[in-house]
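In this view, the complex is presented without one of its protein chains, the others remaining in place.
Coming up: chain A.
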Amino acid sequence: MEPTLNNPFRRSVVKGLLGTTSFWMASGNARWAEALAAEAAQPYQPAFFNAAEYQFLESACERLFPADHNGPGAKALGVAEFLDRQMQTPYARGENWYMSGPFEQGPANLGYQLPFVPKDLYRKGIAGVEHYARQQYGKGFSALSALQQDEILTALEGGSVQLGDIPGRVFFEQLRTNTLEGAFADPLYGGNRGLGGWIMLGFPGARADFMDWVNQEGASYPIGPVSISGETA
């Protein structure tokens, strides 16, 4: 089912939780810090991923999109929740992909040719990375240092690791893509908490009216973002 506007659960959770401080607040990103506090108070219960898989996602996504001086990272933005919720949509079942066989492999530039839909890629990919982490470092991914986690992600991106049926690079690209989606999609889908992704970029969200701002000679747009459900920051 597609999320609908009748379920603005994020807003109701966030409301009323003011006053949490963190180093990000110094840069004015107060809103997602509130959301972070809300999340701590009432953690999301994943429905597709098991606890270990979810923990992997929380760690790996944070390395891909870490909290830093630019603003919040994947964890604060709710990227893992976003991913879990996406796994319950037609997208995760590959319903818009052509998935008829035979599945023959060819040059990379001719595109994706595996018989796996996103749900499969995550199940198999996470298991494969955990296996690789234990093999290389003797520990599960989340127990490794940030440096070691980055080494694994770099190896996956570079294409030198095979994760069972799945090339490491394919899993990496899937994870990177969905992580960035989770950071910047409308909060309706569980990520971009407190509009933190949009604040970072100066993107006004669903305002969709720039009649008086077509050309202001390079001045910065002055109004903060608004989400589809009406959340502002």
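Definition applied: contacts are C-beta pairs under 8 Å (C-beta built on N, C-alpha and C of every residue); 3 or more make two chains touch, one makes a residue touch a chain; residues count from 1.
Just so it is clear, contacts and distances are computed from a predicted model.
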{"item": "Chain excluded from display, named as in UniProt, from \"Cytochrome\", \"Electron transfer flavoprotein subunit beta\", \"Gluconate dehydrogenase\" or \"Sulfur carrier protein adenylyltransferase ThiF\"", "value": "\"Gluconate dehydrogenase\""}
{"item": "Residues from chain A at the interface with the omitted partner, ascending", "value": "2, 5, 63-66, 68, 70-71, 91, 94-100, 102, 104, 106-113, 150, 153, 157, 176-177, 180-181, 183-186, 188-189, 197-198, 200-206, 208-211, 213-221, 228"}
